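Only one protein chain is missing; all other protein chains are in place.
Showing chain A:
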Amino acid sequence: MSSIINAIKSILHSMLQLFWFGKKTITNSLSIYIKTSGGSTISVDLDPTWDIKNVKEIVAPKLGLEPEEVKIIFAGKELGDNITISECDLGQKSILHAVKIKSRPKLPQPRHSLIDEDEEQGSKPLCETLRDTMFSNEDGSRNSANAEDDSSSTKVDKKVHFYVFCPTCKALKHGKLRVRCHFCKSGAFTVHSDPQNWNDVLIPKQITGLCENSPELCANLLDNLEPTFAEFYFKCSEHTSLGEQDQAVPLYLIRPNLSNVPCLACADVSDPVFVFPCPEGHVTCLDCFRQYCITKLNERQFWQHPELGYTLACPAGCVDSFIKEIHHFRLLTDNQYAQYQRFGTEEFVLRSGGVLCPQPGCGMGILVDDPDCMKITCINGCGYVFCRNCLQGYHIGECDSVEDGLKNSGSGGCYSVDPARVADARWDEASKVAIKVLTKPCPKCRTPTERDGGCMHMICTRAGCGFHWCWVCQTDWTRDCMGSHWFG
């Protein structure tokens, strides 16, 4: 029964559509929102084979305008009448902006733009006019030449490939470049020129444009002191848009491997690749990048950078090659990333003069304002009260040596008696003994260090310390150490 009813319904539906839209039928429709200058949003279903002229014909009546009075803006460009929907990189629930043309726009003098020659037929969205080659190199000077080559030759890789970390998919995905007004955040914004490289996209206020939302408002905001700037952002291209707030983080060091550069570590040629921000632009494949991160993470060899955070440099040892966008570490698994975050936080606490709660299983970071305060309470954590100096339970007077500490904790002073905790503590004591026997503290940062062979020349492996010391003397590594007991 119901199937028959459905069939009749669908026939009726398609007939209605035929009636409404002339000869056009919708085969695989895109559900699109159209935002108007008045602030209202219209939901329409569009056929990918239609062109922008058709869209205007649909939208204009709803705005009470003639199709010729409307312009459609998407991704920083006014779309030309001849562009078809399928050429526009629109995903389900994308938002187009419909703006009433006030007087036929006198286009503000554009900087030399790649899309000039297309202008007469109407331009395509920004993401369609950019090319990979422009973004494979930070140096903008070379790029225009490349782009011209491309437009004359085959247009194989005409579409630029952005990679993003999508917080919704929680994974590395292809990204879509989108544009909005830097000031009012409206998407009804057209750029005066295409971005030429990553700096144009990532650094604010590089590209000017025209805000169609309310040019007067944006101009007033600024007292006409500076032009309206474009703000670039990214969306994940692999899930249905969840609205204007649904953004993704550009992982701009991940790039298409256009010139087939082999991986620095495994020598395979893969695509995409990770390009380190060093002058040489060293390349690793994504698997090797992950392996590099895990290796360095397990050894706590990440670097606590004062501005960038907990990060890594190029594995080839280049200077000034720190990864600035730490979201690149989202390429790690969730567990690994959680470990990365924990280590990063711990490192930050220690660098800031804080302490980590020594209770097994706690490890809460505690920042202490008063540098002379020795009594630390693990607030918000396990509540343990301990001495900042020896990390044993808090005491008055001098710290015991570790051996005395062992005896004391065994014999008494137990006002908090928890049998399970006592058992745990004994196990912990055993490992403390092992650490005591097998390790010596770095003379500078006091990190317990084990020597597993080789010579007596120790280099502290804790990131940021790197102190050179002598296993025998437990002081700086000196010429005398080399001469008298280098190998023991």
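One rule holds in what follows: a contact is a pair of C-beta atoms (placed from the backbone, for glycine too) under 8 Å apart; a residue touches a chain by one contact, two chains touch by 3 or more; residues count from 1.
Operating definition for what follows: contacts and distances are computed from a predicted model.
Student: The chain dropped from view, which UniProt name applies: "Ribonuclease H2 subunit C", "Cell division control protein 45 homolog", "E2 ubiquitin-conjugating enzyme" or "glycogenin glucosyltransferase"?
Tutor: Listed in its UniProt record, the absent chain's protein name reads "E2 ubiquitin-conjugating enzyme".
Student: With respect to the chain omitted from the figure, which of A:E238, A:D287 or A:E346 is a touching residue?
Tutor: In the full complex, the listed residue that touches the missing chain is A:D287.
Student: Where the complex has a chain not shown, which of A:C266, A:L367 or A:A434 is the residue touching it?
Tutor: In the complete complex, the chain left out is touched by residue A:C266.
Student: Against the chain that's been left off, what residues of chain A make contact? List them.
Tutor: Against the left-out chain, chain A lists 264-268, 282, 287-288, 291-292, 295-296, 298-299, 315-317, 453-455, 457, 459, 466, 482-487.
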